[in-house]
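Of the protein chains in this complex, all but one are displayed in their positions.
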Amino acid sequence: MNRDHLRILLPVLSLGILLAAVFYMQPRAMSYFGLNLLFNLAVPVALATIAQMMILMVNDIDLSIGTFVSFCACVTATFVQTDPLIGYGILFAAILVYAGMGAIIYARGLPAIVVTLGMSFFWSGMAVLVLPSPGGSAPDWLRTLMTAKTPFLPVAIIAPIVIAVVMHYFIKRSSLGVLLRGVGGNEQAIERSGWSVMGLKAFAYGVAALFCVLSGMALVGLATSADANIALRYTLLSIAGVILGGGEFTGGRVSPIGAVIGALTLTLAASFLSFLHLSPDWQIGAQGAILIIVLAVRLVFTRREALI
Amino acid sequence: DTSGKTIALSNNYAGNSWRQAMLESWGKVAYQAVQDGVVAGADAFTTSENQATEQAAQIQNMILQGYDAIVLNAASPTAINGAVKEACDAGIIVVSFDGIVTEPCAWRIAVDFKQMGRDQVKYLEQRYPDGGNLLEIRGLAGVFVDDEISAGIHEQVESTKFDIVGSVHGDWAQDVAQKAVAGILPSLPEVKAIVTQGGDGYGAAQAFEAAGRPTPTIIMGNRRDELQWWKEQKDANGYETTSLSIAPGVSTLGFWVAQQILDGKEVPKDLTVPFLRVDQDTLEEILAETPVGSVANVEYALEDAQKLIQSAK
Amino acid sequence: MNMNSNNTRVENPKRGASHLLGVFSRKPWIWAFLAAGATYLATLVVVSTSAGAGSLLYAALTFASFSIIVGVGQMFVVTLGPGNVDLSIPATMTLAATLSLKFMASDPTMIVPGLLIAIGVGLACGLFNFALIMLLRIPPIIATLSASFLFQSLAIWSNRGLRIKPPASLADFATGGTFGLPNAAWVALLVSVLAWCVLEKTIAGRWISASGQNTRAARLGGVPVNAVRFGVYVGCAVLAGLAGFVLASFSGGANLNMGTEYMLMSIAVVVIGGSSIAGGNSNVPGIWGAALFMFLIVSMLNSYGLGAGVRLMLTGLIIVSVVVLASKRGRKV
Partner (left out) sequence: MVENQNVIGTEEVPIITLGDAGVSFGPVQALKGACLSIMAGECIGVVGHNGAGKSTLVNVINGRLTPTSGDVSYDGAQSVADFRNAQRARESGIRSVFQELSLCPNLTVLENYRIPYRNMPIKGWRKNAASAVLASLDAVFPDHGIDPYSVVADLPIADRQMVEIAIAFARRDIDARLVILDEPTSSLDGAIADQLLAYIKKFCASGGSIIFISHMMGEIFDVASRIVVLKDGTIIENDAAQNFTRDGLVDAMGHVAPDDQTRGADTKRRDFGDEVLRMENGLNACQGEVVGLAGLAGHGQAEALAKCFLERTSDWSASRNPAVVFVAGDRSRDGVMPLWSIMRNLTLQTLVEFSRTFLVDRKAEQNIARTWHEKIGIKTDDLNNPILSLSGGNQQKVLFSRALASSAPIVIMDDPMRGVDVGTKKEVYRMIRSEAEKGRTFLWYSTETDEILECDRVFVFRDSEITAELKGDEITEENMLRASFEMQEAGE
């Protein structure tokens, strides 16, 4: 049992406990139909969380994920629906912009938090330009995909598992994943072996953007349409998801399985709070409290580093 | 007989006086209905953030909790259609009001927002047949209501002598509106009137006052502070305007309509409620009824709902 | 001795160059004012009258004041170095404003206690943030974020979205002006002058700047770094509380979403104003330039009739460009 396993234990436990509580309060949830309802909106959150994880993995943070996913959703509900070629072209260009942003952040030694903050205005403006008022519609194949009646397990369960497994293999098992995590762990060691840290960072940002695109598409598939503000919350949800899933802000210590579990936990926590009939006044505060509690518990799992 | 049925209110935002008045009306009417044994339960839920994704999840949770009907003020007309469809498929009655949804299986108690825009301009046309310059204060960019009202205004302005010389986004917040108006004001010629979307009239008046410019005719949105200001101006210099907005009590209408549908009544999918309008002569009366910090309101009774249903047939 | 003479020879050209750069980098606020001035002139193109030009400036000063007050607080936090940002400013503003307006209940005799409540709320929020950062060792970003959820909940719970008017005399003060300047700007000026004095004149200012440049070296140089961090986070929250109080008095009541735009705004004015997000280098005048600029750019785009989309896009691009340009200057020195 190494440190990675230990790190994943906490999120698994919290998801398990929460799920048990929900099943106890609402036995109806324990069905194909119920699981789908509980978790299908967690799919885009999980994708956005993976995107944030890619950025945290290289020791940066992205505050523009929410607006970027909204932008992607707007493009999906409009151009991808009507002129697929242009639509995919826009999305591809957006991924390149993201990768370029990663390269510039490294090359100029910029604070990622400020650059992404600025970019969040940019994407939000782009989203309003693409879709000035809510609407658009989901491409049919997307709608079919997101609402498919799969045997045994609903899409809402299969999709997170697929995302987690694929990303686990990519990040934790593939040899490229090793280099990416190495950038977060010891940039100098990577550089010494002759790799281009800038290239790796740009790649990480590009993959993050790809997952934001997927998140936007999944969201449109579920919601059937988009608006420019549809995913603003994903910025915070994604950061919280990664951290809840055992990831850390620095040091390349992230876990894709943990991140997906973190996303599911956050979604489930909201349902749990609503099943509790907690006063709406306190729902948002309860989310803050959950974050603080889990982060405080992590203190036990991580070493404290002193100033000197 | 609906005494065994439960109804839930799904609300996406509680951060302003209108929504608080709406929740309060629901609480009052629904509580009474439960006491009277009309329905078995009527719970209200509010999402923690004004986000379509959260509301969709909330509706899905309501499906799981087995409510018979969901009364809904939606964050987006289209973005929660997926969840609404799932509710319908599960045999749940969905009634949307104020922020309505386009999903065909749901009922809509609509306020014709376009009409609201048109009515503002119509009123102004009557006041100023010779036209003049208009300033438009819009709501939050990228939101349905904002677009509808604005479209109505522009449509109507076409056929008049009015000119829209400026347009700003006030995000339906007093302070943002005030800031935006103050910023554009210096570049504007004389402004005859301001068309608004509700809740930003007071801010606009403040901005004009601060800039030392004559106060134009500002269309109000039924907020208490707007009415109060209007009253002061009226008493001081006979200021004239009008105020219109949807009454927060429309949630209770939603409640009764849902109850009627559960009761097996035949109800058309589209119902329209009139705005609550305050005029020069009704100002004092309505101002007196409106609690401090809140918004002008009416609550609806079962009979109002039945009348509305009847008239729509 | 041989070595010494070598040293002098090497030093001379070096000093000349760095002296020039030093002069340049000591006034990074010039850029913010240049940008604000350019935007102002560009807006004047569509402003018809000279009275309009004056009133645009007046409006800009009024609304920039709120950004300046929170910006000054954020500047102190950012000065502490990488990773230090206070994301709870909007929630603190809202909470302080709702609680104090509710307490005053439009009663003019309650203004002073109301102000004290706003400041007290700021104090409490700052303490809470600092406790999360210090005791639970949660990174400042996520600590202040989580805390802001709690503050927001408290604000919702405490007055349920009702808009309670400020006492009339307070509202008059907040919206009025003295000697041709808006009162809000006087408040901002007072805050700025105080902040400037703290940074330039007091020992605490030296300590803040030292901690931001190199915490470890500061600690070894006798700076009580924890006390500095404590003061900075609490001070920032107190300023947010004050800004909430003034803003609510100005706009005729507190809104639950009144602080929303100040989260990004507070960071943007700090960065555009020429303070380095890498810490140690803060800049009070620059915040004025940046805050005016942020207001004027919106006015300009509105006056030109450009939509919200373009406005947001341009704002984003400007922030990113300023950061990229600033990094170039930072590298050379």
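A, B and C label the chains in the order they appear, each numbered from 1.
Basically, a residue touches a chain if its C-beta (ideal position, glycine included) is under 8 Å from a C-beta of that chain, and two chains touch if they have at least 3 such contacts.
If you're wondering where the values come from, they're calculated on a predicted model, not measured in any experiment.
Remark: the absent chain touches shown chains A, C in the intact complex.
Screening A:T82, A:T150 or A:N186 for touch with the missing chain picks out A:N186.
Within the complete assembly, residues 1, 3-4, 6-8, 10-11, 14-15, 18-19, 22, 201-207, 209-210, 213-214, 216-227, 280-281, 333 of chain C touch the chain that is not shown. Summarising the interface, chain A meets the missing chain with residues 2-4, 173-175, 178-179, 181-182, 184-186, 188-190, 192-195, 251-253, 308.
Criterion: only the chains that are shown with their structure count from here on.
Interchain contacts join each chain to each other chain, per the touch definition above. For this pair, chain A with chain B, the centres built from the Cα atoms lie 35 Å apart.
Counting partner chains per residue, chain B shows two or more touched chains at residues 14, 141-142. Within chain A, contacts with two or more other chains are made by residues 127-128, 132, 280-281, 283-284, 287.
Interface residues of chain B, counted against chain A in their complex, comprise 11, 14, 43-49, 51-54, 56-58, 60-61, 63-66, 76-83, 85-86, 140-144, 146-147.
The residues of chain A lying in touch with chain B in their complex are 26, 28-29, 34, 37-38, 40-41, 44, 127-128, 131-137, 147, 219, 222-233, 267, 270-271, 274-275, 277, 280-281, 283-284, 287.
Those residues of chain A lying in contact with chain C across their complex are 61, 104, 108-111, 113-115, 117-129, 132, 236, 239-240, 243, 249, 279-289, 291-292, 295-296, 299, 304, 307-308.
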